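Just one protein chain is left out here, and the rest sit where they should.
Chain naming follows the written order as A, B and C, and within any one chain the residues start at number 1.
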Amino acid sequence: MSSDLTIDDVQALVTRAPFHRWLGLTVTAVHDDGIELTAKWREDWVVNTEHGYTHGGVLAALIDLAADWAMVKQTGRGVPTVDLRVDYHRPARRGDLNARGKVIRSGRQFATAEAQIFDAEGKLLASGRGTYLTAPPL
Amino acid sequence: MSSDLTIDDVQALVTRAPFHRWLGLTVTAVHDDGIELTAKWREDWVVNTEHGYTHGGVLAALIDLAADWAMVKQTGRGVPTVDLRVDYHRPARRGDLNARGKVIRSGRQFATAEAQIFDAEGKLLASGRGTYLTAPPL
Amino acid sequence: MSSDLTIDDVQALVTRAPFHRWLGLTVTAVHDDGIELTAKWREDWVVNTEHGYTHGGVLAALIDLAADWAMVKQTGRGVPTVDLRVDYHRPARRGDLNARGKVIRSGRQFATAEAQIFDAEGKLLASGRGTYLTAPPL
Partner (left out) sequence: MSSDLTIDDVQALVTRAPFHRWLGLTVTAVHDDGIELTAKWREDWVVNTEHGYTHGGVLAALIDLAADWAMVKQTGRGVPTVDLRVDYHRPARRGDLNARGKVIRSGRQFATAEAQIFDAEGKLLASGRGTYLTAPPL
């Protein structure tokens, strides 16, 4: 079931999406049941200019895609998100973000995966989980 | 409890955030318990260039902020998101998006609000809900 | 797509489950895209004997089943729950509970439905939504 995709293969797949390029994504590790990525900070992310907080929507996007691509060795691609839950633990300040995705349970029709977002010092900023469609389209 | 904020006031508050400007947000209505906004499509949103699908992270961001700002008459500002749930109903194709946020229940410590995202034809693309912190910081 | 099930038919289907009997469920209305039920209070529900609060797990069960059975005209039965979100708005005190379920979006592979729980005075105690599997088992 597990494919032979390398980090470079996954980076190439990820980079095809304009939204992923806007997020400045670099794939730093690909595991059988997980993935690690870095997103490059940009001013466009900011919701509060005084404190430089990154908008929760950017964190939600990173949670979604890290959980989704955690399954890339099985799916060979990003798959449709059915639903998503995100918990915000600490404000995200200016700076690149690290995301880790991990499969919780993968089935033939759908899968559950989780993800965590860390700042450069390794502090947990947000975490969450989603349901992903692994069945072929009807 | 309900403030005298006009649409123009809320638009001015919303526009201060670089992320909101990147989303091209226009506030089209402000109710006592809700808000309506439009986001202007941009190529950066796309996850799948073949079909022109907008990334779910953009929809999640719109769900979050529409639910958050649904309470603006009570809060006078965007408030911290505690957690968020998003359900994806249909692929979002190229085009501007309409978001509606509505308060479900507002308390002194936290509030629950929900939001829906529609395309230009009024089709429901995504919906969700979040928990928001209404208590003053400790 | 919509079946000819009556309230009595749905009541009979619901009552087959021991857990539903334990909840004392009465089906009070069946709509094309929704359902209404009442659950009969019992001492076993209580988490806090001083205040007589009903445990959130009982409310979660009612949210789940009201959302699930909201689709009964399409599904003809209860279907597997993929995931569930519940928001708690007010403590539930001693007394029967009313639950309303409503379909948000129904597809061929899965559906999203929501539900609300009210006390006897019509106060909203909890609400939530879930993803349900509508595809035939693989």
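For the reader, a short list of remarks on this structure follows.
Quick note on the criterion: a residue touches a chain if its C-beta (ideal position, glycine included) is under 8 Å from a C-beta of that chain, and two chains touch if they have at least 3 such contacts.
This one's a predicted model, so the numbers in the text were calculated from it and none came from an experiment.
Displayed chains that the missing chain touches over the full complex: A, B, C (touch as defined at the top). Check B:T54, B:T75 or B:T112 against the missing chain and you find that the one touching it is B:T112.
Screening B:E36, B:D64 or B:D83 against the full complex identifies B:D83 as the residue touching the chain left out. When the omitted chain is restored, the residue from A:L5, A:I104 or A:A135 that touches it is A:I104. Chain C meets the missing chain through residues 16-22, 43-49, 54-58, 60-62, 64-65, 78, 80-88, 91. In the full complex, chain A touches the omitted chain through residues 85, 87, 89-90, 104-105, 107, 112, 124, 127, 129, 131. The chain not displayed touches chain B at residues 82-83, 85, 108-110, 112, 131, 133, 135, 138.
Definition applied: only the chains that are shown with their structure count from here on.
Of all chains shown, the one whose average CA position lies nearest the global CA mean is B. Note: centroid distance chain B to chain C, computed from Cα atoms, is 28 Å. Separating the centre of chain A from that of chain B, both taken as means of CA atoms, is a distance of 21 Å.
Multi-chain contact residues of chain B (touching two or more other chains): 85, 87.
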